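Yeah, one chain of the complex is gone here, protein chain that is, but the others are all in their spots.
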């Protein structure tokens, strides 16, 4: 089992930040041939998801629709003013587990791995754990 | 670690397709007694979830409510016209990890594993990874 901590500088208040190549590097570095790779986000206003890596308008639609469903300002109690970010992070989730075969993640053709920034820009971490 | 790729033919534009018995077969085939089973979806308009396996109206309510929250047509930018499917897939998620004991998944009594089709009908895959 190897854990690799990625450091990501996000560039906007909300964004889907493609970390696929960094995760792939961590998988390669682990030397694991047949196993599983888990990506974990150690934050509470930032999540992780998989989605399309081709047309950037998909990312735009995801962020816009999430903002419509969970408005940034909606009479929340939390005084820090970032409750929407907490809620959207729980909706996207904090971990995803991807199969590894022949030393590579079995991602679908159109899949990218995205850190979901909902309260940036900030320095964020993602922990990539690879094992048998 | 064994990976088994299931092939599923979905039958509607949106549906929850019960893959519990196919996943159980893959767990049995792996020979693993104590471990974990991860189900991974290598698509971007299709996810995976767990939910009730008894009353089919639960599946109907889930799909209908998701369509209400994330409308099929909502001024999306993505030209392919399936942005709602991308968003709903991220909401359901692309992986789930289930404990395996005595050679069987520790599913709750009422739990089934569902491939969530949001842009079908299509041929879909689900990868079942079972290991210690």
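Per-chain numbering from 1; labels A and B assigned in written order.
FYI, a contact is a pair of C-beta atoms (placed from the backbone, for glycine too) under 8 Å apart; a residue touches a chain by one contact, two chains touch by 3 or more.
Because the structure is predicted, anything quoted here is derived from the model rather than measured.
One chain is missing from the display, and on chain B it is touched by residues 34-36, 49-52, 55, 57-58, 60-62, 65-66, 68-69, 91-93, 96-99, 101, 106-111, 132.
Of the residues in chain A, those that touch the hidden partner chain are 1, 3, 38, 40-44, 69-70, 74, 76-80, 83-84, 86-87, 89-91, 93-95, 97, 125, 127, 129, 131-132.
As a convention for this text, only the chains that are shown with their structure count from here on.
Chain B has its Cα centroid 19 Å from the Cα centroid of chain A.
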